[in-house]
Structure formats: C-alpha cells, structure tokens
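Partial view: only certain chains, each at its native spot in the assembly.
By letter and in written order, the chains are A, B, C and D; residue numbering begins at 1 in each of them.
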Amino acid sequence: MRELLEAVAGGSLSPAQAEAELRGYVVGDAGRFDAAREQRRGIPEAIFAEGKSAEQVVALAETALETTDRALLTRVSESQFEALETHLGETAPDVTIDRRTATVRVTSPEYERPSLDATVGIATGGTVDGPVADEAAMVLRDAGASVDRVDDIGVAALDRTLDQLDRLREADVLIVAAGREGALPTVVAGLVDTPVIGVPVASGYGHGGAGEAALAGMLQSCTVLSVVNIDAGFVAGAQATLFARAIDTARS
Amino acid sequence: MRELLEAVAGGSLSPAQAEAELRGYVVGDAGRFDAAREQRRGIPEAIFAEGKSAEQVVALAETALETTDRALLTRVSESQFEALETHLGETAPDVTIDRRTATVRVTSPEYERPSLDATVGIATGGTVDGPVADEAAMVLRDAGASVDRVDDIGVAALDRTLDQLDRLREADVLIVAAGREGALPTVVAGLVDTPVIGVPVASGYGHGGAGEAALAGMLQSCTVLSVVNIDAGFVAGAQATLFARAIDTARS
Amino acid sequence: MRELLEAVAGGSLSPAQAEAELRGYVVGDAGRFDAAREQRRGIPEAIFAEGKSAEQVVALAETALETTDRALLTRVSESQFEALETHLGETAPDVTIDRRTATVRVTSPEYERPSLDATVGIATGGTVDGPVADEAAMVLRDAGASVDRVDDIGVAALDRTLDQLDRLREADVLIVAAGREGALPTVVAGLVDTPVIGVPVASGYGHGGAGEAALAGMLQSCTVLSVVNIDAGFVAGAQATLFARAIDTARS
Amino acid sequence: MRELLEAVAGGSLSPAQAEAELRGYVVGDAGRFDAAREQRRGIPEAIFAEGKSAEQVVALAETALETTDRALLTRVSESQFEALETHLGETAPDVTIDRRTATVRVTSPEYERPSLDATVGIATGGTVDGPVADEAAMVLRDAGASVDRVDDIGVAALDRTLDQLDRLREADVLIVAAGREGALPTVVAGLVDTPVIGVPVASGYGHGGAGEAALAGMLQSCTVLSVVNIDAGFVAGAQATLFARAIDTARS
C-alpha cells in the first residue's frame, strides 16, 4: 500500500491506476470502470456504447487504456467513432475501428497480447450474420485464442454445411450464429462432439422476425446447445474465451 | 326439382338428402352441415368435435352419413367417442376410431372409396408427431391418395433424415410435421424439388413451447415452405389432397 | 471432369462456372452462392438483399448471372438499386428494376426463358397488397408459369370478390394476399376447389397490426389454406412454382 | 325520507330495500350490490360468479332479488348452481338455469317484464359459438328486446351466410359471434347497414387460438365494427340493450 502510494507520488503510477489497484474499479465522470474484471472474471469489461454520450464513451475508453492497457467497445455509433478517432488517435497508436461490426479495439504501447492454446470455431449461416460473428471474434482474438471462421454454411444448401464438418470438428468450442429460423446450430450440434454456443441473429421479417424465431428455435433445439441473446456476439465470444482459457490451463 | 320431391314423397330420398341436394347444406339441431363442400371445395366438411356436446357431434355425424355417405371427425373426446360408438354402431358398420389421434371415420354401406393417381409423403421428426401426421393421413386416405409415411427422421441424428431422401423425393407432395425447433421441414425442403407443407407440432416446453418456436421457424425458413397452424394435421392433409387431385386430373 | 477442366483451361468455362458444376455452390467474397439450387430444389436461389452491403449484393448478382444466367433479388434498397444499375448495366442487357416491389431481375443474353403449362392466380384484397403480389408474380413468370392477376377484391365489398369467382376457379393454384384482418383467403378458399396459399400483408395498425392479425386469422381459417410468413411474396410465388411445375410434368 | 323509514319500521320495506333507495347500493356480507345500476346505467348489475364462493353468490343473488326483483348471474360453476337451486328455490319460483351457457336468471313474483320496440339480431358462425350468443340473448330478453337468432352461418360455406342476409337486415342492431379467424362479422358488416357488434369466441387452437385471432381480426376489420372482449356475450348483449332502448325511446 505504502509502495503504491509512493509510486503515485513519484509519478510512475497515475491516480487512476492506483485506484484500480486498490479498489478494483475507477470512478470517473462517465461512471465506475471495472478495471479488475479481467482478474476477477477472466474477461475484460467491454464498453457498451449504446445509450452513452460520445464524451462518456471517450472518457471510459481512456480510463480503460490507462488501467488495463486496452479498451474494447461495442455498439459504437458514427458520432462515437468520430469522437474516439479524434481523442484516442494521439495516445493510442493501435486503434482498430470496424464500422460494419460497430466495434473499436484500442491498445496502448505497453499492451502485451496473450496467447491461448485453444481454438474456437465460428460458423455463420449467411452473409448477414457476419458482423455478429465479427464481434465474437474480436473478443476471442483479444484474449489470444485461435479463431477458425467458417462463413455462409446455412442449411438451405446442406452440402455447404456438410463440406465443413471436418473443420468444425477440430475446434475446441464452436460458436454458431444464424438468423431467420436459426436451424444451423441444431444441425451442426447434432454432428459434432464439441460444445456449441448458438447466437441468434436479428435477420428475417414478419412473424418471429428480429431474431425471435431463431432464439426460440435454439432454446427448443432437439440437440444440446447453450444460447446467448439475439445479436450478442460479444457475450458468445466472451463465454467461449472462458472455455478456451480453461482448456489452455488444462493443457499446460 | 319435381323429380327430387317425388323421390322424397316416394321415400327413396330422405328430406335431409333432398335439402342437401337443393340448398347445399342441411339445417339440423346441431347446426348447418355443409353437405356440398366436397363438390364445391374438393374436400368434405370434417366435424371438429372440440367445444360441441356429444349429442351435437352424433347429430352432425348422422347428417354427414345420410347426405355424403361418410363422416370424418377430429379432436374427439372420450365422452364423444362413447356416444358415437353407441349411436353409429348399428347404422354404420364401418367405424374407425383412433383414440390416440382423436379421430373417427365412419362410412355407410353405400360409400365408394375414390382413388387418386398421386402420392403424398408424410414425414415426422419424432414419435410425438405421430398423431398429428395420422390426422393428415386419414384425410388423404379418405380422398383416395397414396400415402407414404416416413417416421422419426428428425435432424438431431441427420443420418436418419438423409437415409430417407430418395423415398421422400418420390412423393408428389410432402407433409413434414415437427415440434420443438421445427427444423426438419427446412432441411428436407432444401434437398428435394417437391412442394413441402410444414406442420408445427405442439411439443417442447419453456420459451417457444406448445409449437410456437416450430411455427415461427417454419415461417422464417430460408427454404421454400408453406405452413399450417400448430397441430393442424387435418388442414395439411386436406391441402395436400387438393394438390393430389390436381395432379391426378393432370395425369389423366 | 477432365473435360470440364479443359474447358476452364481453354477459356470456354469460367472458374466459377466450373466450381458451380463440380460443387453445386460457388464461394465468393460475399458468401457461398447456391448455383445448384434450381436443379436440386426446383427454384433458383434468390438474393435477399436486406442486411447485405451494396458490394455484397452486386458480387452475388454477378456470380448468379455467371453460373445460372440470371439473378433474382428481393428487398433491395435504394443504394443497392443504384449499385446494381451501375455494375450490371454493361454485362447484362436485360435488367428489370421494380422500386415499389423492391425487386430486381437480371438475365444474361444466354438465358432461355422456360415455359410451364400451368396457371397461377394471384388475388389481392386491396391496393396496398400490390407489391407483395408483384414479388410472387416475378418468381412465377421467371419460372415460365402463366400468371392471372386479380386485384382489389377484398371482402368489405363482397360483390368485388364474387364477381371474380369464375376467373379464380380457372387457375391451377391460387395465391391470395391480404392485410388487416386477412379474411379474403378464407372466403375465396371456401368457394373454389383450387389449393389456396395465403399471404398475410403487413398493413393495418394498432392491435394485430403489421400483418399479425392476418397471419393468425389465416392459420385459424375454417377453410383449408396453407400460409407463408407476413409479406413473403417470394416464398408464396416459389411454392406455387413447385406446384405449377408438378402439374406441368403431370400434363406432359 | 321520513316516509321511507316509516315503511321500514312498518315492515313493508326491508332494510336492504331502504338502503338501496337511499344510497343506490346495498352493503352485505358478499360486497356492495349496485341496486341503482339499472336506473343510472340502463342495465342491471349482473353477478359475475367466477372467483366468488357459493355463499357469496347466493347472498348477492338474494340482495339482487330483494332490491331489484330479479337476479342475473353469469359464469356460474356447478357448485354455485347447486347452492342457488337449494337456496333460491323456495323464495323465487321463477329460476332459469342454463348449465351450458353457465347462466342463471331468477325473478321474484313482483317482477314485471319490460318490453322494448326494437329487434336485436344475433348471428353465430358455428355451433361452438352458441353459449356465448345465449349469454347475450339472456340480457336482451331480460330487458324486453326482441331477439332474432340466426345460427351457424360461418363464411366457410358462404351460401349459409348470404341466405340469411334479408333476415339480418331487418334487425335494428346485430351481434355477430365467431371464433377461429372471426371473419363472419366482417363479411356481414360489409353487406348490411345495421350497426354490428362483433364478439370473438375462444375456439380454435394453436397460434391465435383462444379467441385471440378472432379478436385481432375484428379490430383490424376493413368494414365498420365495434367489438367486445373474447367470450363477452353479456357485454355484447348489454351494449345492444342500450341501443335498443335508445331506439325504443326514439320510436315512442
């Protein structure tokens, strides 16, 4: 404790870093940032940008960078993208902005990328499922897991699915994203002995649209699946990260 | 007209038969029976027993027998079964009662079974879909269509499905019944060039249970399906009958 | 096989055409295009544009043209229309763009229009049902079926409906589109012996709006109908195509 | 006031009757009975039996008889029927119990039946709509209106409907009860210039069952209808009573 405060006094530790060390979270203008989440929970706090002002998003990203050497942001709007580019550009040389996925990942120069000895397969039913799968992939890559992406293998043309089975079987965990009737995770999970996490995607129209049919179908699946909310690519990726880390630990 | 009334006077035609001939429907104690439906619509009026008293069901069945030489009843309860057995047993020697499917089919001795040169395939995902498929089969057999029944080929064990593809491809029309997530019609319809009618079955539990997930999934299907209501085996069978008759006509 | 590869080497077959021939589907930047769907399923893969970028839509249309000599696109947005006009204008001389229906149909010079000996009647309840019916008609005409369109015969003025009965009875299959309470398919199907496919349309407001009342009513219909999802004109047209082709085959 | 209290003292008026006269409602063990409702609202308070104990139902019926010379009860269960038969049999010679409709109507010897110069037509789509229509008829007959009942004219066999049009046109107001897709009120209301009150009936199964499709369809109707809740025969009858009385007044 004394040491820590001396580091603050000496300038080698910022007040926010010290607060993060002592309390776990940092209280700023835009709220309390959970700097200890990765230690405690195994996955870092991502900044869910929807419903926050651009200033709040930037402030939270800066606190994240300062205390955890990186920031992950999801559901970022255009005006938030612009504010982040303006404010983070200088201090954080490594900014990855993905407008289609609506995500941002920033790392400070001090950041050391981890590595996990585990592979997560991510399969999608169609082109429109891409951004949701990208969100999951961002979290997994940030955590150092290997990602094997297999796109556009929906069951309307079953050969597309069956052709990729061997590859899907090689993954340690599978994330399968699908919209409309959401049958892909069921068909895949019936054929592989890997745990499958289903992600319903908000495509489709009319009755059961906006992903509700896909969600209900995955919950009712005759095979064994666990599921996350509609379009919750981040959650699927984070849950897969926890499994990947468990496997990495068991392997080492 | 004169002729008809003379037949009534002479006793060779009952008043109900004459009424059916003249007006199309017969007015009895239990309502108006649509005796001309088969001529007009191509499928006979079936008596939907749910919500009717046992007396009303018997009265309607008797009118149906008298004016169309047979009666089809669906959603029959135990007390209605008993009333039908008691009252119809004497006059109608050919009574088929199926308690599991909750249907009754009665024909008078004058009834001549028709024959259609068309085959309707009926596939089910699992054992619990059986009664709904049976209801469809009853209508089709009554109309004289060939029925090819393929049970228990749900996608949880995809080999069961794929093994039956050649047989499914031979039908002129396919009815595919499935509960839970209802993926079977989608997978089948992606692999055959036959028209597929999906029937959601009220199995499953929790969110999307009682057939709602299956219905929503079939409506959202990435392939081409038309759908009937949950557990509506009769409607699926009747719709397939209309197609089978159109094909039979085209073939002759 | 050897022959095919030599054709590629000789330039008379493009790599995509060869891939389509060998695998059934073609893997491009915008996903896997199911070039064999028409052979396998009887109806071509249509490109559902919603949720895809303009570049993806153009790329898929080009693959479709290259491997199947035509492309059908539905739910096309204004920016996608513009991208298609710009990119396809040169190579495909025959582009039909229908902004109100939000569809595009493009054929290459090599395309030969098929012809089916079967007629599909398409009826609508009111003016607002027009675009949905147009989507169905596009698919049917593409497949070579005769289309008989009868518009604006909703049951609020029942004479409009009854006046068209003889014409409706002449079709081999009927598609009936209606919004609001969706009673038209029920009334029509009670009067003709043709199979009827109901299409609920997302008109109306308040409770049961956006087509939900029409869908529920068609599923509950006292007559015999099969149904597609709200606004699913394409699915209705494709399902009717499969029946039309079955009848055409039976007739020949 | 003095007069009233003297009548109570003299025994020619019971305390409950005096309370009803003075306050409008009577407070008993089973709650406050709104004895003045008919004066104020034009229709008497009916006793909705569901959820009340048999004792409470009997007590309320006795108060109603004492203060308004009659009692109307709806949604009466078997045990309540029995309690009413036991307790009311002696004091009220005129008890009409209708188990299928689940209603009871009792009048005291002092009751004078009113008479209204107005006719209310009640049409039903099918046999299962009967009890709901009966509930409406009970209220109307109690109020002295003429009731013209036309049963089983659902649109699945449109001739049944059209044959009754002239009769339906003669009513001053129409109540039309229908379950399943609930199209009958829409079709009738498109053909007559009488006000139509639609009553959705809780028949049908699957999606939109329990009367929800019928309710949504009536609310979305392309013609002009007003609607009451599912199975609310009493409300429809009471609303028609108010109109009938207004017309009776206007005629006299």
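We take it that a contact is a pair of C-beta atoms (placed from the backbone, for glycine too) under 8 Å apart; a residue touches a chain by one contact, two chains touch by 3 or more.
Just so it is clear, the model here is predicted, and its values are computed rather than measured.
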Number of copies constituting the complete assembly, 4 shown: 8
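The rule is simple: only the chains that are shown with their structure count from here on.
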Self-contact between copies chain A and chain C, residue sets same or different by half: different
Taking each chain's C-alpha mean as its centre, the one farthest from chain A: D
Centroid distance [mean C-alpha coordinates] between chain C and chain A, Å: 38
Whole-Å gap between the CA centroids of chain C and chain D: 50
Residues of chain B engaged with two or more neighbouring chains: 40, 190-191, 212, 215, 219-220, 223, 229-230, 232
Pairs of chains found to touch, sorted by chain label: A-B, A-C, B-C, B-D, C-D
Chain A residues within the chain B interface of the complex: 125-126, 154-158, 180-183, 186-187, 190-191, 204, 206-209, 212-223
In the complex with chain B, residue positions of chain D that touch it: 100, 126-128, 151-153, 156-157, 159-160, 163, 203, 205-208
Partner chain D, residues of chain B touching it in the complex: 23-25, 27, 30-32, 34, 36-37, 40, 45, 50-53, 56, 60, 75, 200, 202, 211-212, 215, 229-232
